[in-house]
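Apart from one protein chain that is not included, each protein chain of the complex appears where it belongs.
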Amino acid sequence: MRKLIFLPAILIFMAFTMQKRTKVIFFGDSITQAGSQQGGYIIKIDSMCMKENKSDKYEFAGAGIGGNKVYDLYLRMEKDVLEKTPDVVVIYIGVNDVWHKSSSGTGTDAEKFEKFYQAIIDKFNAAKIKMILCTPAVIGERTDFSNPQDGDMNHYSNLIRNIAKKNSLPLVDLRKAFLDYNLKHNKENKDRGILTTDRVHLNAAGNQLVADEMWKAIKKL
Amino acid sequence: MRKLIFLPAILIFMAFTMQKRTKVIFFGDSITQAGSQQGGYIIKIDSMCMKENKSDKYEFAGAGIGGNKVYDLYLRMEKDVLEKTPDVVVIYIGVNDVWHKSSSGTGTDAEKFEKFYQAIIDKFNAAKIKMILCTPAVIGERTDFSNPQDGDMNHYSNLIRNIAKKNSLPLVDLRKAFLDYNLKHNKENKDRGILTTDRVHLNAAGNQLVADEMWKAIKKL
Amino acid sequence: MRKLIFLPAILIFMAFTMQKRTKVIFFGDSITQAGSQQGGYIIKIDSMCMKENKSDKYEFAGAGIGGNKVYDLYLRMEKDVLEKTPDVVVIYIGVNDVWHKSSSGTGTDAEKFEKFYQAIIDKFNAAKIKMILCTPAVIGERTDFSNPQDGDMNHYSNLIRNIAKKNSLPLVDLRKAFLDYNLKHNKENKDRGILTTDRVHLNAAGNQLVADEMWKAIKKL
Partner (left out) sequence: MRKLIFLPAILIFMAFTMQKRTKVIFFGDSITQAGSQQGGYIIKIDSMCMKENKSDKYEFAGAGIGGNKVYDLYLRMEKDVLEKTPDVVVIYIGVNDVWHKSSSGTGTDAEKFEKFYQAIIDKFNAAKIKMILCTPAVIGERTDFSNPQDGDMNHYSNLIRNIAKKNSLPLVDLRKAFLDYNLKHNKENKDRGILTTDRVHLNAAGNQLVADEMWKAIKKL
């Protein structure tokens, strides 16, 4: 008889515990798509979470698709985020909005970047989902702002910083974090190989830096 | 007592009549924005409608905004179309998706053009709104396909033709209509001045041609 | 004694024969660079020349460099053409001038394309070098002018046709020849595989077609 009483208690406890897990979705482009793969930043966050014995508190899911720009997020937001009812969404977008201007003539105007970004925030706010915004890290790791897209990357990062401020949302300023790191570790002013493999996509150190910065922000929520 | 019986009858009749008016929204870019202004194609359709004594059957509204691409329509679709509960939407988009590639590096990839276009159709279908699709007319009126964007304009027009077929939706093939017209009336192979003022925006003849083609399609629905 | 008289006679005859060989340089981009490689159009022209027993009349040399635009030809004209004192130069340029607009934002304005093209002609004229001009063939083999760059390709081909006319120079209209061939052999409207491997670079049939057209023009000079 004891058992019969005891088991349901566990189930109730477990159910209670499970309800408390904060579901975090990482919403972004190819960098986030790679984040769910071995060595990726989402995997690293999950590991850190486990190490800190917080696996009962958080669950993580990647929602990154290669080539995505801000309006692509808007298009698939319903299906890939809202329907999955997360508690938190980490929005990490902007590289392709800048990059595709020169690589294929299909980047995103600054004004429209802001408009779509705000529209995404409005939808998530309406669904009571918490958000963490990120600035896009780098297209090239040179520290003297001589990477061809640095002007636009700084410009779009400023836009996101302003959007975060205006909406009172936490910001993971990856662009700043990457620059600070490169100022210390990239004395030769190389354009890749410090935090990225190819000027854009993250190597192990890059994934770790992103994981560290995001994990701090997630725990602060 | 007679009056009391008579008045409600009128009201019922009026309500009945009003219910029967088909509300048509023209959804597009600067060409459609100009369509609501004096001499514009929407004004011309309204005039033709009146002349044919069909004003009790149709009402028309413009929803064009300069610089819009297909994803801009998707963003403002809710507010500018769905909330206005039209019976019919005429979708006339594509010029900027092609043009902005070279003018500002912010055009729309063919693959994403299709994706957003289909997403708009899906939302309108869900709301039981009838649709008429249009191919983008011209960026330059030369008839030997030597206008710089002709390749892409033909490509995106083909995409729209396929979308129309796939979704069994009526198509106003403005690109074809403009070419046919220019083959007759533009023997000198000029790049503007026949149906446009500036290679893109419609002059009186251009507005009339668009009005004629659309009005035919609207009445056929 | 006979021998002593006989040998110089042969040498004089050989020298005379050698002087009569027409030196043809093919001046262009990666398509021409590949033209000197196995299966390339220059090799094919050389073979046809041999078959027709005209090897004592012509010699051929390739001067193509990948990625070249009209102004790159102008820059290396001195070293790669003039210093080699050819009798004839076949100028085959234009694909990258159009293509790089969308692939890297570094194409060539139509107006400057003309200016540099004419400047090259002027230098060759001053050096009494005969010229054959060519239109750029294709960026995509679809026959309905829906290859994204078709508008610009037609436009730049028109510019070259006009330059040829204005300077009374023979023209090998590859753009026309490729379209005619594709209208016959590309019924499925594919964008590659008929005369090119990748929409731009020539396969065996493409190299043969270019060789045929150019060889005809060279013999007519």
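Order of writing sets the chain letters: A, B and C. Residues in each chain are counted from 1.
We adopt the following convention: a contact is a pair of C-beta atoms (placed from the backbone, for glycine too) under 8 Å apart; a residue touches a chain by one contact, two chains touch by 3 or more.
Since the model is a prediction, treat every value here as computed from it, not as a measurement.
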Touching the absent chain when the full complex is considered, from A:Gly105, A:Pro136 or A:Gly206: A:Gly105
Contacting the left-out chain in the complete assembly, out of A:Lys20, A:Lys79 or A:His155: A:His155
Option touching the unshown chain, where C:Arg21, C:Lys54, C:Lys112 or C:Lys219 are the choices: C:Lys112
Touching the absent chain when the full complex is considered, from A:Ser36, A:Ser55, A:Gln118 or A:Asn147: A:Asn147
Residue numbers in chain A that touch the chain omitted from display: 101-102, 105, 110, 140, 144-155, 157-158
Absent chain, residues of chain C that touch it: 71-72, 74-75, 100-102, 104-109, 112, 115-116, 119
Where the missing chain touches chain B, by residue: 101-105
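The criterion applied here is as follows: only the chains that are shown with their structure count from here on.
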Furthest chain, CA centroid comparison against chain A: C
Copy pair chain A, chain B: interface residue numbering same or different (half cut): same
Cα superposition angle of chain A on its copy chain C, in degrees to the nearest 5: 180
Centre-of-Cα separation between chain B and chain A, whole angstrom: 39
Touching two or more other chains - residues of chain C: 101-102, 105
